[in-house]
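Just one protein chain is left out here, and the rest sit where they should.
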Amino acid sequence: MISRRTFLRASAVSAAALASGTRAALADNAPGITDTEIKIGQTMPYSGPASAYGVIGKADVAYFKMINEAGGINGRKINLISLDDGYSPPKAVEQIRRLVEQDQVAFIFNSLGTPSNYAIRPYLTENKVPQLFVATGAAMWSDPKNFPWTIGWQPNYQTEAHIFGKNIIATTPNAKIGVLYQNDAFGKDYLIGVKDGLGADHAGMVVKEASYEVSEPTVDSQIVSLQDSGADTLLIAATPKFAAQAIRKTFDIGWTPVRYMTDVSQSIAAVMKPAGLEKSKGVITAVYGKDPSDARWRDDAGFKEYAAFIAKYMTPADLIDSNAVYGFGTAATMVQVLRQCGADLSRENIMRQAANIKDLELPMLLPGAKINTSPDNFSPIRQMQLATFNGESWSAFGDLLQG
Amino acid sequence: MTAFAHQLFSGLAMGGIYAILALALVMIYQATHLVNFAQGEMAMFSTYIAWDLIDRGMPYWAAFALTIVVSFLGGMAIERLVIRPFANAPVLTIIIVFIGLLLIFNSVAGWQYSYTIKTFDSPFPARSWFGNSFMSSHESGAILVTFAVLALVYAFFRFTPLGLAMRAAAQNPASSRLVGIRVGWMLAIGWGLAAAIGSVAGMMAAPIDYLDPNMMLGILIYAFAGAVLGGIDNPWGAAFGGFAVGVLENIAGAYFVGPEIKLSVALLIIIGVLVARPSGLFGRMLVTRV
Partner (left out) sequence: MTPMTIVSREPAALPAKPILGLDARLWRRAAWALLAITALGLPFVASGYHLFQFSQVLIYAIALIGLNLLTGYNGQISLGHGAFFAIGGYTTAILVTKLGVPYWATLPVAGAICFVAGFLFGLPALRLGGLYLALATFALAVATPQLLNYKGFDAWTGGSQGLLLSKPYAPFALPLSPDQWLYFFCLACAALFFWAAANLVRGRIGRAIVAIRDHPIAAETMGVNISFYKAMCFGVSALYAGVAGALAAIVVGFVSPDSFGLFLSLSFLVGIVVGGLASIWGVLFGALFIEFIPNYADQLSDLFGESAKALPGAIYGVLLIGLMYVMPGGVAGALRSAPRLFSRLFSRAKHG
């Protein structure tokens, strides 16, 4: 017994096959590619505990709208289907299967969340669907040998913590380090990274590790415990809200450790201001992009381009949201890859081009930082620069470091 | 030793907020014998209203007062429009309605105000006589506000005719009706008061906790634990429970079990108390007649 749907689908497919005789001459384009459209998909946590990151999806959609209004890519418009997964991996698996099997998208772009991407990676690898520029900083996405269809984008957390660790050894070799970390893949990656960066012989420098849950109201208790341990260096592997609390509490209790903070929370507007600009002085972070709320970029051409995009395609509150900057960057990288594909939009070629980015500069990357990928290098961005907060903005020091 | 003092005081600071929210829970419980799972989200939404008013230029205390009034009216409206139709429904149906409310408030706040955190200023000046290195002036101020709210609520129920009427309606609806008390409206006022108290909890929490739509869930769990610990039908008990839970979770997290499982500490408190003394430390013992 054939259902009506199967019958209709079969007729449509055969009709299309008959009609597209000329199309078949080129390499088989991926599903979701037509003469006028490139259909791609992603899952984002629009609801649930991680919903703040939904702005990334919003920025992706807006950016592609901008590209479409300027004519699209080689005459095709990009159609990004962005679904909610509530940061729940089973839901992500379901939505990705829907995108691939029902909506027939060409590939998955910029899906967010380490657990979700980890859960869908086997399925996408088995079905040879590109999993491009995953929106997580976990270290595992750069594994072209075992997972040739999956590629990350941002410098991973371990790289960043590695840079911190090396800097600590270089500047304060006898430091006692306390680590405040979020009790999930993000925070734990930091812990691994900093211990890795310190190396086996300096591993004893970490005197206290204190974790917190996203559902907890404050981290004040953890900060007090960390102070109690005698640490004089504090590594804050926390998302914006908790980073702000941590910075404020260390100041309030009169504790003055050297504070290193993850770049995830580097936004002046979202973290330093709520914590208190005076209280945030001296915090060190590693940056790879421009903070839109930092006055030093006000006359920068790249920032102006970004601001114009926000003004036209998003809401004013999004300007200072680092998630919007992130989406702006990943979408631009995607567009570059699609342009490089030219007429061949098969999944193989899309993946090949994603692994073939040479010296791409983006408006909101640090001056001099470039995106590079190759068949053995699936980490597009590897350069970061250390910067200190001086009460008003981030002042960079040292060179562009490679993680 | 100073670390211990720090833990103690920051525990008291958050405990004050748990106490206020626990008070709101008790209000609704006393009137309806139901626990409002959506109380936290309602408080969070009220805090967003306050933030919106302040953002548009209203001075803090004016916004504070207006938010309390709006929350009071809103609480009453919810009781009349959403809860009243379910007056005779089974308990579980009502719990589902609470869950629905929880989802609605959370989503709408996220939709209207987005999920990026917002700063909510403290009304207390940064350096004042009651601030010290253990507690910021806001935290001390929050504890003072807790006591003020408790005192006001106590005075309201003990010394005003309306308070008396509400207590009567909760204890014995049938007889109250005979005496002429509009029991339905007493329920609505109860909800309004709970919403107003909840809004105070939210406004006190936001400067410490930073305002975002998911701010209150953790606080709600601790408030539950506090209300259960102190006795869910006793306002003073619930307040004490809130403070106790605040201190206990900090001390336990710092010295005993590690911060990873602080929430489980709340769970253990709830279960432990309920097993050992089901009515809480200060609640009334209930005797069922066979």
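Per-chain numbering from 1; labels A and B assigned in written order.
Here, contacts are C-beta pairs under 8 Å (C-beta built on N, C-alpha and C of every residue); 3 or more make two chains touch, one makes a residue touch a chain.
Please read all numbers here as calculations on a predicted model, not as lab measurements.
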Hidden partner chain, touching residue among A:34, A:183, A:356 or A:372 | A:183
Among the options A:29, A:42, A:79 or A:114, the absent chain makes contact with A:114
Filtering B:44, B:102 or B:153 for touch with the omitted chain leaves B:102
Logged for chain A, residues touching the omitted partner chain are 1-3, 5-6, 44, 46-49, 51, 54, 57-58, 61, 82-84, 86-90, 93-94, 97-98, 100-102, 113-116, 118-119, 122-123, 138, 183-185, 188, 211, 213, 215, 315
Chain B positions in touch with the non-displayed chain are 33-35, 37, 82, 85-86, 89-93, 95-97, 99-104, 106-108, 110-111, 115, 217, 221, 224-225, 228, 232, 260-264, 266-267, 270-271, 274-275, 278, 286, 288, 290
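Note that in this section only the chains that are shown with their structure count from here on.
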Chain B partner contacts - residues on chain A that touch it in the complex | 47, 49, 51-52, 54-55, 183, 210-218, 220-222, 224-225, 227-228, 240-241, 244-245, 252-254, 270, 273-274, 317, 321
Can you list the chain B residues touching chain A in their complex?
-> 3, 6-7, 10-11, 13-14, 17, 107, 110, 114-117, 119, 133-134, 136, 205, 208-210, 212-215, 217-219, 221-222, 249-250, 253-254, 258-260, 262-263
